[in-house]
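Missing here: one protein chain of the complex. Every other protein chain is in place.
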């Protein structure tokens, strides 16, 4: 322990790496990462609910396209999807002249689109599984009450599926946080982008990447505890009763 | 026909690199996973702690960051170690890690942590009565492992294993960022030279889907094999 402290001390005393400038790169990177991950998760979640219902629809023409979408986006690397969207939007004829280009010009929105499409596909599958796992008794009870299909979906199936999906969705959130590291590949200065910059400028791989790894670790733990708390609150009724 | 501008053969080579990389990493990950699972279930406090630390850190940090740390930092770390050996003991060795080996080690290390969790859950799911029965037959520890625990564990592990494999396969794409010439790297090089990113990226996506579909089929067969004696509903 003492050795560690003296080591840290000597490092900080004459350190040329963790200056105010580089720390501000990490700070801005943290903001970018959180924005990117949060926005794509929210948008992906909103899209996933109707998609998950459609995924289990009786009509083939509803079910099949959604199945294909999920299959393709879950079966290929996010990096490839990101490249396709980032470089692909450019090839839409005349896009540079439209107002859309103002937002697609910067790498943030193309990355956001790629991440959203990706997480929506995974979340759809998670919800689809949770909906399928609805207890038959619950459905029969709802039917006996004379609920319509729509009402049953809204009042019974979706709320209980949400709860069942919670642990798997927590994993998806962490997965997205980690996957967002590839944003740096299309010039976004997220956390990993900041680390790569510091590394390239000072040739200091351990400092640059261990520091950023520690930040990611903290973020991961924060998400983990948030979901554990949510599970405790929302899944309390599933716990065995204790004295 | 799609015009590949002469990049066809290299793209195929890249696909082979991807497959080799994925398979070798999988082997390493399975070995590490079994070791980790045993460590986490062991009665030794230290082994348990080390196992937990390993899985927690690896699963808390993005793959890409770990990869960069090991690619860029790994060799420097090793050299510091060999330099230290030289100054301390006058042992002069030089250990060279090529990019492919570094890729296998990094991906193997990452997925070893995930495999560890999968195997631990699967081992715990094996009915302890089965193990006791094996013991009662006079089987020794190793025999119990080989004949009873491992085959029954596999039945529970295959869904997780298949899931990990699919994620691992897609993770191999990240080595392209670091400089290994896998198929994604070659496709990006080709896209830039020909300025036709769509063509090459869609081909790469299709190859990934093909590998994923073939493995899905393979795992389904494997599952059937290990499910012998159980009903589907289970």
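For clarity, chains are labelled A and B in written order, and residue numbers in each chain start from 1.
One rule holds for everything that comes next: contacts are C-beta pairs under 8 Å (C-beta built on N, C-alpha and C of every residue); 3 or more make two chains touch, one makes a residue touch a chain.
Simple rule for what comes next: contacts and distances are computed from a predicted model.
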UniProt protein name of the chain not shown, from "Arginine/ornithine transport system substrate-binding protein", "Antibiotic biosynthesis regulator FhaB", "MbtH family protein" or "Anti-sigma factor": "Arginine/ornithine transport system substrate-binding protein"
Residue in contact with the excluded chain [from B:27, B:76, B:133 or B:210]: B:76
Where the missing chain touches chain A, by residue: 87, 90, 96, 101, 105-107, 185, 187, 189, 193, 196-197, 199-201, 203, 205-206
Chain B, residues in touch with the chain not shown (by the definition above): 5-7, 10, 53, 57, 69-79, 81, 86, 92-98, 101, 105, 109, 177-179, 189, 191-193, 195, 197
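The rule is simple: only the chains that are shown with their structure count from here on.
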Cα-centroid distance, chain A relative to chain B, in whole angstrom: 22
Footprint of chain A on chain B - complex, ascending: 57, 59-66, 68-69, 72-73, 76-77, 166, 170-174, 176-177, 184, 188, 191, 197-198, 201-202, 204-205, 208-209, 212-213
Sites on chain A touched by chain B in the complex: 71-72, 74-81, 83-84, 87-88, 91, 174, 177-182, 184-185, 192, 195-196, 199, 205-206, 209-210, 212-213, 216-217, 220-221
